[in-house]
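With one protein chain removed, the remaining protein chains of the complex are shown where they sit.
Take a look at chain A:
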Amino acid sequence: MGDLMTKPSATPGPVGAGPAVGTPPRRRRRRVDPTARGVLPFALPAVLATAVLVLVPIGYTIWLSVSDRQADGTNSGFLGLANYAEMFDSPQFWSSLKITLFLFVVCLLLETVLGLALGYVMSLDVPGQRIFQGMMLIPAITASVAVGLVWLLIMDPTLGAANQILGAVGIDPVVWLGDPDVAPWAIALVDIWQWTPFMALIISAGIRSLPEEPFEAAALDGASGWRLAWNVGLPLLRPVLTVAMLLRTVDLVRFFDTIYIMTQGGPVNSTNTLNVYGYNAGFVDNQPSYAATLQIALLALVIMIAGLFTWFRQRAAR
């Protein structure tokens, strides 16, 4: 935030056009003075749009969570923390939290590890590399609803392709989505299929932009193969890796779309993530206030996890 606040240099330009005139060497440090006359009106639309689109819904959701809104749109007023007490008392909330964290950890871990391997392969200059890269993008740009529907067909225990393929090689059929012990893994599998290539793309771009000198220096010192990758490549790649992981984190903690299509949280709530739970509370059980409470809890969870990431990253940078 520091450099945003930096005042312009001692010789200010004409009002409202400050940054246009400046000495070239210092150019990069110069910013619009937010207090200068005539600047504010230009910033106002952006500020207003942000407030309306981001702050108002959050404020409204917080209000819903501490009041008693009925399905008919009337609100019987302030309730205090009653909805939060109900949430912390609900075993369903804790089981949803567990499922949310399970999917988050399993998917993020596997997507990162597989993404690193795939990203390395994609960073190599081999013939056909660009076509391969294009094809890898397909899962990530396909609508999640379509992905969910297709996997639903593939994972049908009797008529689906997955079990037919397993059967052809002599493996017993798997009840992918109908068994509470398997369903969370099946959902994780779909997410890993869909998002590993996305991780790989970011990582391969990161690998390509790494400077060569550290590698050459380490090679001169006798490092090679795994040691080179582990001790030189990975630390250099860390900033890129954390950004990619952070993007996936935010999506994974609020996991919704493929689950909603494939299991709607079933069987018997074994894939009922916080977001699916909150959705059902709002739109099936018609409890808008309780649903808002769950969404606030989800928001807090995302901020906490994203905050942890940022903290780790800053610590590592120091």
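Keep in mind that, in the parts below, a residue touches a chain if its C-beta (ideal position, glycine included) is under 8 Å from a C-beta of that chain, and two chains touch if they have at least 3 such contacts; residues count from 1.
Operating definition for what follows: contacts and distances are computed from a predicted model.
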One chain of this complex is missing from the view, so tell me which of "Carbohydrate ABC transporter substrate-binding protein, CUT1 family", "Carboxymuconolactone decarboxylase family protein", "Cytochrome bc1 complex Rieske iron-sulfur subunit" or "Glutathione transport system permease protein GsiD" is its UniProt name.
-> "Carbohydrate ABC transporter substrate-binding protein, CUT1 family"
Absent-chain contact - pick from A:N83, A:S123, A:S144 or A:T263 = A:T263
Given A:A140, A:L166 or A:L299, the residue that touches the chain left out of view is A:L299
Touch rule applied to chain A and the missing chain gives residues 1, 53-58, 60-61, 64, 69-73, 156-159, 173, 175-180, 183, 242-243, 246-247, 250, 254, 263-264, 266-269, 278, 282-286, 288, 291-292, 295-296, 298-299, 302-303, 306-307, 309-310, 313
